[in-house]
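So that we are looking at the same thing, I have put the structure below in structure tokens.
All protein chains of the complex are present and in place, except for one that has been dropped.
Chain IDs A, B and C follow the sequence of writing; residue 1 opens each chain.
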Amino acid sequence: MITTQSFPIEKEIKNRSITVSQHVVEIVSDSGEGAQKAGQSFGSISAKMGNGVWTVEIIPAEIQPPARSRAGASGIRIRIGSEKVTNMGDHANLVVALNEQVLYGRIAQDAYTKDTVILLENKWALKNKEEYTTALADFNAKGFKVIEIPMEAECMKYVSDAKKGKNMWVLGMLCEIYNRDITKAEDQIREVFKKKSEKVFEDNVNLLHGGYNWAKENLDLNFEIPPPENAGDQIVMNGNEAMAMGVMAAGIEVCAMYPITPATSISHKLAECFENAGGIVHQAEDEIAAIGFAIGSSYAGKTALTVTSGPGLALKTEFIGLAVMAEVPLVIIDVQRGGPSTGLPTKVEQGDLLAALYGEAGDAPKIIIAPSTIEECFHFVIKARKLAEQFRSPVFILSDTNLATGVSPFPRPKINVESFASPIDQSTWDKNVSPFDWDPKTGISKRPIPGQKDGMYTLTGLAHDEDSKVAYEPEINQKSSEARSRKIAAVLQTLKPPVVNGDESGDLLLVGWGSTKGAIEEAVATARKSGVKVSSLHLHFLSPMEPGLEDIFKKFKKVKTVELNYSDTIGDPLITKKSRRYAQLAWLLRAHTLVDVDCYSNVFGQPINPSKVLDMIKEKLK
Amino acid sequence: MITTQSFPIEKEIKNRSITVSQHVVEIVSDSGEGAQKAGQSFGSISAKMGNGVWTVEIIPAEIQPPARSRAGASGIRIRIGSEKVTNMGDHANLVVALNEQVLYGRIAQDAYTKDTVILLENKWALKNKEEYTTALADFNAKGFKVIEIPMEAECMKYVSDAKKGKNMWVLGMLCEIYNRDITKAEDQIREVFKKKSEKVFEDNVNLLHGGYNWAKENLDLNFEIPPPENAGDQIVMNGNEAMAMGVMAAGIEVCAMYPITPATSISHKLAECFENAGGIVHQAEDEIAAIGFAIGSSYAGKTALTVTSGPGLALKTEFIGLAVMAEVPLVIIDVQRGGPSTGLPTKVEQGDLLAALYGEAGDAPKIIIAPSTIEECFHFVIKARKLAEQFRSPVFILSDTNLATGVSPFPRPKINVESFASPIDQSTWDKNVSPFDWDPKTGISKRPIPGQKDGMYTLTGLAHDEDSKVAYEPEINQKSSEARSRKIAAVLQTLKPPVVNGDESGDLLLVGWGSTKGAIEEAVATARKSGVKVSSLHLHFLSPMEPGLEDIFKKFKKVKTVELNYSDTIGDPLITKKSRRYAQLAWLLRAHTLVDVDCYSNVFGQPINPSKVLDMIKEKLK
Amino acid sequence: MLELTHDDLCNMSHGETAFSIDDYKKGVPRWCPGCGDNSVLNSVQKLCKDKQLVPEKTVFVSGIGCSSRFPHYMNTYGFHGLHGRAFPVAEGVKFRRPDLNVFVITGDGDCCSIGTAHWIHAIRYNMNMTVLLLDNSIYGLTKKQTSPTSATGTKSNTHPKGSVLPPINPIQTTLSVSNASFVAQTVDWKPAHVFETIKAAYEHPGFSFVRVIQRCPKFMGDLYETTIADQSALTLLTHENGIKLDEKAEKSFKNIIQHNPSDINKGREYAEMKDSIPIGLFYQNKNAPRYDEYGAHNIGMPVTERITAINKELDKYAV
Partner (left out) sequence: MLELTHDDLCNMSHGETAFSIDDYKKGVPRWCPGCGDNSVLNSVQKLCKDKQLVPEKTVFVSGIGCSSRFPHYMNTYGFHGLHGRAFPVAEGVKFRRPDLNVFVITGDGDCCSIGTAHWIHAIRYNMNMTVLLLDNSIYGLTKKQTSPTSATGTKSNTHPKGSVLPPINPIQTTLSVSNASFVAQTVDWKPAHVFETIKAAYEHPGFSFVRVIQRCPKFMGDLYETTIADQSALTLLTHENGIKLDEKAEKSFKNIIQHNPSDINKGREYAEMKDSIPIGLFYQNKNAPRYDEYGAHNIGMPVTERITAINKELDKYAV
């Protein structure tokens, strides 16, 4: 058993390798110490070895928090498993901490539990003795297993400034503890430092081996996490990178954006390589201009993309209304963050569902989809571009910070011509066909593209008839409104009822959307193993709502959504069943199905983990 | 009986005065012919005589439509009654038309019916003979009673350019037909032309008398609409004017706006007289700046107002989120118009309810109220300012084009100091009280105002703690979100269940909000008289939703909203009960009560009239 | 799979080429009688004919306002968008469609009030498009509110006692933005000058900004009546590199100044002229970098090449 130790480690208990099916590892530090780089490399190496992996960044509140502060906890969590890993998991099994103070930040976030092993930089024992000692006592009292490690001292054997390479030493140590392939680690380092000098690379490789060897000699910690059978060709990236790849694979040529966390990195990725794939990123003067630019491009035949988050979404509202009204295909990626207002820019929330649906004055029906995995981040962009063109409509993709920054392997998609937009039609338009020749059944019409002879029309956001002529007649406005709305019903026709995860009837059905899928399904699996009659359902279309929900819900005694957004808690002061404000999907499902859908939600700004869901399941069924 | 006549009128059937309880009169013309001025005067005179009155403008689609075009119908409808008049009524009883073509526009809008009397300018019989003759035949075929009148020719007896005064001649004619007090009409003309020369005034008075006398001598039409018992001190104005008066009476000092139809005239009215009442209108560079300016003023202690409509509302979204997050009191008047996008700028719709509620990313709870009469337009501004300050929250007032331009008399409000904002607090702040000292029960906190010693804090739209310090801790975000949401529950505590109009149980309950109240209640009254078990309920608070709705609904077999916004119609292609997109209030009520609330709605851009509601009632109960 | 390259798009044949002026007309303009917008429309239609612009290759983008109704009267493609937002839309149209002729029609409220940010940045992008600011110094469509170009003291529905701020000078402000490349001014009641100005603007390779001082008889009554009557109320800026009028047209001007449009400092000084309205070309730079060229640089890349690039990128993430 692992026990709290002080350096030097007792060597005799070394090398009892324990096989586990999954482990949650964290590296926490002050920001700027390279913890994320080390952790990402660790994740990549693990993915390359065939393990399931999920990484999430631990982001401090401030761009430059004070060193050794609780609010400054920066770093990364890496969860590795023998099977596919779909979420960040519960409490960490092992933590590497570059100072003791940042651990408090994570403790406050309930990241650790009794038995969590903490590998702690011990240089502070001298520099900040009092704080350090107090903290150590605290940690022991909490039941953590703290192992003090002379990280800085060891690093100084290889480099003169330990700050610059400690992360690679830590990576080496972790590689040893988890029996990672050290040559894969070297490759990874080469990739990371490819733009730096050979000297830098060498230093870092030395540090890597230093950490590895030190651990081998000094640590009595060794875990085996056997990979699954070959899962085929895999790639590993975060959700924003997957989106960027999806944009290129969709054949989109224009991404018009204005920087905003956590959406910007989609455009960073694109800025790196889009031009080689026939596209360009346009950084506009603001979010309004960005979407206007995208709409201009779409109007001219090149269905474009804009990416944003909460505050930027607000600014795009007016143009979204225009795109709906004038039926301009458009892909809008909203990477949700904590709201309202500037809120929690780096934290996760699923709080934009109702704004996406109802943000615009008047009736503005549109398509809304939400990926639930990083893999879907890739594929949904392609889907969105196709839906946008087929239904001549803006399409929202609601992602969130958890997907955006979470890293996980998934099957490498085959890139082929089918996913690309067709070249723009420049043939002569049939004069007899109006520019809004709404199909009476589906509301769909084909659009003329500038350059098409005889297709000339003036697009307008005013009420208009089939010919795009401004028209204020009651029937015309009613008819065109019907056409736009009918398209949503037409999309619905193409959807199948979602498949329940677990039995199709039972005591409790959990309903989720977006990034929470992994955690919910893991919790449901655990609960079901212990005999609880719980199932789950995950929605990917939010507009239209997927078919058959009412029928599915009726087979369960209780239905409850799990969402990362705000809802009142019954029992809180003044909050009763009647005064309660519900979570967003729950509210929609209530109106849609008239089933008394309950909700479990919070605005902690943290991804949800399986154990929280599990606790809730037990509570609900008590 | 009135029959179709051709000029000269048969004199012998003159002077059979008929007493009616109400009449609907229209004046329609090309735009720029002064029909609205004449109609408004006619309405005012009627109001001054103690009658109930409701006027609505008939607005053409274009700023400068071609003359004599169907789409160019411009003018006014005046409904006069022996009792209070709350809506525009059904088909017109009598129409004055300055040309025959514009009548087609109104016919298309179902404004007339068999027996509608049309007083038609006959000069076109010469100028546009063919069109005129065809039209006349059409009208007769439809059963209208057309009386051709030599308006222009008669006017030429008094002025050289008949275009400039025909409207006053028409006013005189109407005064005779309806036995209006001709001296009151003279007073009215003096008011209208007060800035013009004495000559202009005289010309117009001559025309007035000319029309009056001509009608006396030539027309066999005379109606008596006895006024009710003295209704006390009354004023007569439209909803936007009432709002402007309410703004001043609320003691608001700043109206920051950007022009947009149909909200702008609130600021026009204010621009005329606000400065004499201690306030100023600020026309900003755009809607974003307008609301930002208002928020700055509110933050500095002077709770301000911004007024807008759909497209402008969209632009204000981000700042509304900030006002919610940072708990800045603010009054937002949204005069709804046809949407989505630029839509129908001059037409009525109640399409912004969901956007007001859910426009912002994240959870942004706020107070939303909707006046249902012109009188309420006045009082709700005062109420909104108070709610905003008491609950430290933005407050929406949802009005619409129908209220904005409808003119009707109501009891003159007493202006007194109670409705005014208190002077800003500049006393020393209690250091021990945080700037967001959320009451755990109500979420309410008191705000420090710049100038208050020891109250210094930095307002922020980022997540923050009681001290307004940026905070990313999960619990703090949860707690502050709860506080903001709890305030809505606290408002709810102050509300009583709404009172049902009609019996408290029955076959059908109609639920409305905003400007449709008069029409709904009139239809319900008519239906009830014929034994139908229908009642209605009108909501004035939309956030929070008024209490007790579920209990009220349960006592009716069917519940249906009546709204001027879009909903799918079951039975239309692809539209089933499950795919249907509901009207906005209906959707909210479904989620809120889980009652199967149906809806009757359209986006015709027209105020609803009692007969349409009546037809629907009958249909629904078949 | 057919790929439309830059050249494909730009060289596409469009059948007959002899377009008459009527080929560019659509519907009956719904502006008030005497509205200056009519005169601009005529000039633009004449330009289209003179340049034989292919109607389906031509896009008029506007915002919201009386002036912004313009596209509805052109038998070309049109985009009558949102108030203040014509520029971003036009940029998006042009970015990947170098083959399209793009015109922007905007009003003084549209451009200089709600659209200010986009106006300033559009100047900087310097994309090849012709911009006509129809400046009537008032909000026309919404019925007479103060605009940023309203002269101080203008009585409007929002300032019944007269506006309190000095008007924005759109020429001066445009000149101040880095990368400004064509800045001109004309008045609607001098059709020959309007035409020559629009023509020069169209021919300019970049963002050509033309402020047309425009009469709004409906709401600004006699504001320009005195100006029209008074020959000296206008000052013609002319130069061999500037906007040239034929001799007869030039004779109608009393005040004529030679101004070399490459001299921005002088241009800025003339822009401040107080007692007379300067019309002509204030500044031109044909070599300013163009964002539309950047936008077009990788158009029409074959799908196979694009797939290869994507796969290369995916390789980096391979496990």
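Quick note on the criterion: a contact is a pair of C-beta atoms (placed from the backbone, for glycine too) under 8 Å apart; a residue touches a chain by one contact, two chains touch by 3 or more.
What you see is a predicted model; the values in this text were computed from it and never measured.
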Shown chains touched by the chain that is not drawn here: A, B, C
Contacting the left-out chain in the complete assembly, out of B:Ile18, B:Ala137, B:Ala153 or B:Cys273: B:Cys273
Residue in contact with the excluded chain [from B:Glu83, B:Asp115, B:Asp161 or B:Glu191]: B:Glu191
Residue among B:Asn167, B:Ser297 or B:Ser567 that touches the chain left out of view: B:Ser297
Contact partner of the left-out chain, one of C:Tyr24, C:Phe60, C:Phe103 or C:Tyr125: C:Tyr125
Residue of B:Ser21, B:Thr133, B:Gln426 or B:Thr576 touching the missing chain in the full complex: B:Gln426
Residue touching the undisplayed chain, where the options are A:Arg16, A:Lys157, A:Arg190 or A:His268: A:His268
Subunit A residues that touch the omitted chain in the full complex: 62-66, 258-261, 264, 267-268, 271-272, 281, 283, 285-287, 311, 341-342
Contacts of subunit B with the absent chain, listed as residue ranges: 44, 47-48, 50, 191, 233-237, 241, 245, 248-249, 251, 253-254, 256, 273, 275-280, 282, 284-286, 288-302, 304, 318-319, 322, 409, 412-413, 415-417, 420, 422-424, 426, 448, 450-462, 469-470
Residues of subunit C in contact with the chain not shown: 113-117, 120-121, 124-125, 148, 152, 164-169, 172-173, 175-179, 265, 268-269, 289, 291, 294
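In this text, only the chains that are shown with their structure count from here on.
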Subunit A-subunit C separation of Cα centroids, rounded to whole Å: 43
Averaged-CA centre spacing for the pair subunit C and subunit B, given as whole angstrom: 39
Junction residues of subunit B - those touching two or more other chains: 62, 311, 341-342
Subunit C, residues touching no fewer than two other chains: 82
